[in-house]
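Worksheet: one structure, shown below.
Complex shown without one protein chain; remaining protein chains in place.
Entry: subunit A
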Amino acid sequence: MAQRNTFREDEELEETINLRDIARVGKYLKPYLPRVVRILAVVISMSCIVVSVPYLTKIMIDEAIPNKDLTKLGLLAGALACLIVLYELALRYRTVSITRVGQMMLKDMRRDLFTHIQTLPFSYFDSRPHGKILIRVVNYVNTLSDTLSSGLISVFADVFTFFVTLIVMFVIDWQLALWSLILFPVLILWVRVLQHFQRKAYQKLSNKQSNLNAFIHESIAGVKTTQTFAREKTQFMTFQQQQDDVRTAWMAAKHIEFLMWPGVQTISVMTISFIYFVGITGFGGVDVTTGMLIAFVGYANNFWNPVINIGNFYNQLVTCSAYLERIFETLDVVPEIEDRPGARDLPQIAGRVDFNDVVFRYEDGGRNILNLVDFHVEPGRTIALVGPTGAGKTTIVSLLSRFYDVSEGSVEIDGHDVRDVTLASLRRQMGVMLQDTFIFSGNVRENIRYGRLDATDEQIEAAARAVHAHEFIMELPDGYDTVVEERGSTLSAGQRQLIAFARVLLADPRILILDEATSNIDTRTEEALQAGLRHLLKGRTSFIIAHRLSTIENADEIFYIDHGRIVEHGSHAELLAARGAYWRLYESQYAAIRA
């Protein structure tokens, strides 16, 4: 069995390089590239306007006002007003389009995650708390929102400003410009060191958040159990512990994040001091005029703003990469069961089933769950599987609809190896009714319709009648339109099974699998149900797993499974006559009820 994860354990991530993740984000950006370019152009022109406003101010203060030139003042004010209008129009465009690009990327990413998760095997869902899967599809993707849209675009603008300023500085005085870059390596070092710790801190944080989320999810799902056992206090304490962990991790991550700005700011001020020093003392052969020096310091200030912004963006990116890692890790899980390249659709089948010396184990070298199971079933036959719990009955039927792949041997349906046909075409012709009946939130009708999406209301009702669900459904407040809540919690277990039954019958499968499907149904209903089922079983190959012998003794053939093998097989009468394991089981049941 796969290594399982609980809300207490952090998930391990081995990946250390995050550049690859960021490159993968590019894939999501690609479809919107033209848009992004347009936005970028707008954003850069906005920066230009912002830069030119002080210039206009300067002309006004230096020329128009001292000369008492009202006309010029009016003209300049008019020009400024025009720029403002242009700027605001650009802002209008930017506000919506940046959000749109960001949201579309997130939407694509969420969709990819969701569709990918649909292809993953049971074991993926079984081996980790569901809250941890949920947080990836919804919460983690949302945290990327700002960074990927506005953050990404303004960082482009900042890079642009950075280079323009740098060029201007070199034009003014290349020596001074070089001197002003002297602390740049220190800055890089500072950012690198912080980034290293920050990444770790955020990885830890996302782990802890994931754990907390899983725990919350499980607490909500299991709240009835907790109440039943009056374990609210213990659960609450565990919850606080988890919350505490998140808070600690959060503060640690923020601690490092908040250190970024002080470093950059200090280096910036030191650089400016240094420029003054070099400029004024003529240190290192620099010779500049006063005006140049003042202008230079002004630009040096401008130079640091984008650097701080880029630093902040980098900060965000590091934060995000912890989440991106989770998202891509999920996308990278390879579905164990996939269509083979060149898999064909399974044609309409008659329902012949062959198990050829099937061996199955969950992992290589593990225990054999099934050991050389070999049987052949003609179309239309009803097969009952009996045996102790855990003997491998459910595994046999799971192999049939290819929820797992055999380790050795083969499973064939109408002579087609199930591994050679597409999963969709295979499962569409199978009706599986599981031990766990799952009811979706919605009304009863929709729940039955899940079996065949294009079924009419009449067909739905007919299916419900056939399994004797119609009676109880009509007694519900709104009949078929009664809204059932998540997991059908307002219905009894038996009622849920009946609905699930109708659902399977509506799907009209060629092969029908009932896995302990009748265990929660009372004797009278079951009896009626079986009457209804009789003609439905006709023409279908059926596999029935049940503990109640009443359900199975009319099967065409009974397989007694124990320890992953078929120990006995034959009809009810034959097996009784053989006085083997089946007979003993039968006797014990009879004894239990009569004694």
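Heads up, the rule we're going with is that a contact is a pair of C-beta atoms (placed from the backbone, for glycine too) under 8 Å apart; a residue touches a chain by one contact, two chains touch by 3 or more; residues count from 1.
One rule holds in what follows: contacts and distances are computed from a predicted model.
J.: Looking at what's absent rather than what's present, what does UniProt name the missing chain, "Heme exporter protein C", "ABC transporter", "TldD/PmbA family protein" or "Ger(X)C family spore germination protein"?
T.: "ABC transporter"
J.: Which of A:284, A:347 or A:390 sits in contact with the chain that's absent?
T.: Here the residue in touch with the unshown chain is A:390.
J.: Would you mind spotting which of A:22, A:37, A:77 or A:182 touches the chain that isn't drawn?
T.: Considering all chains, including the one not shown, the answer is A:77.
J.: Among A:138, A:167, A:189 or A:578, single out the residue that touches the unshown chain.
T.: Here the residue in touch with the unshown chain is A:138.
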